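One protein chain omitted, others in place.
Right after this comes subunit A.
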Amino acid sequence: MKKSTEADTAMSKAAVKISADLLSNPLCEQDQAFLDSMTALDTAMRRMDSFNQEKVNQIQKTVIDPLKKYSSVFPSLNMAVKRREQTLQDYKRLQSKVEKYEEKEKTGPNMVKLHQAREELRPVKDDFEAKNKQLLEEMPKFYNSRIDYFQPSFEALIRAQVVYFTEMHKIFSELTEQIDQANLTDEQRERENEAKLNELRALSIVADD
């Protein structure tokens, strides 16, 4: 997700660079019309970039940060699961000890040892069961919460883009009115480009030697 926003920002910056370089080119110095249109292009690109930045910021706040937070929960959960595992191991160990004592001859000291072992077992067993129960409760809750958790993020994501593209549409419509040739289809543009290129090719100075 982060890479996506980074690439997006880079794209926007590249667009600004296009116009900035053009503006700084001395061509503008001597042709007012060219200067005007390049200025317009540059302004448009810069405005787009600032909108893009805004969009990225908003996405950062409402999507990327929550995402990070959500995923930071996982390590803790894993730890808790591991602890439970450990407790389970202890529980099993003590359980087998108790059973071992139960099988032994029922002598006095053995009885006492057995009793003590049982006493030892009890809190550990309780602890394990508590941990187990808790995890069984928490994890489904956590899993189920994800839908509600992310819902605002998605909406924000969409909304941020809506705003951005609406602005983009407006800005570029204006710009196109200003500097573009009469609205042509793609084929017409291609043909015009080809025609100009052919004109250039026809010049003898262009022939490669």
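Definition applied: contacts are C-beta pairs under 8 Å (C-beta built on N, C-alpha and C of every residue); 3 or more make two chains touch, one makes a residue touch a chain; residues count from 1.
Just so it is clear, contacts and distances are computed from a predicted model.
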Omitted chain (choose from "Rho guanine nucleotide exchange factor 37", "Proteasome subunit beta", "HUS1 protein" or "Mitochondrial import inner membrane translocase subunit") - UniProt protein name: "Rho guanine nucleotide exchange factor 37"
Residue ranges of subunit A at the interface with the undisplayed chain: 1, 3-4, 7-8, 10-11, 14-15, 17-18, 21-22, 25-27, 29-31, 33-34, 36-37, 41, 44, 58, 61-62, 65-66, 69-70, 73, 76-77, 79-80, 83, 87, 90, 94, 106-112, 114-116, 119-124, 127, 131, 134-135, 138, 141-142, 145-159, 161-163, 165-166, 168-169, 172-173, 175-186, 189-190, 192-193, 196-197, 199-201, 203-209
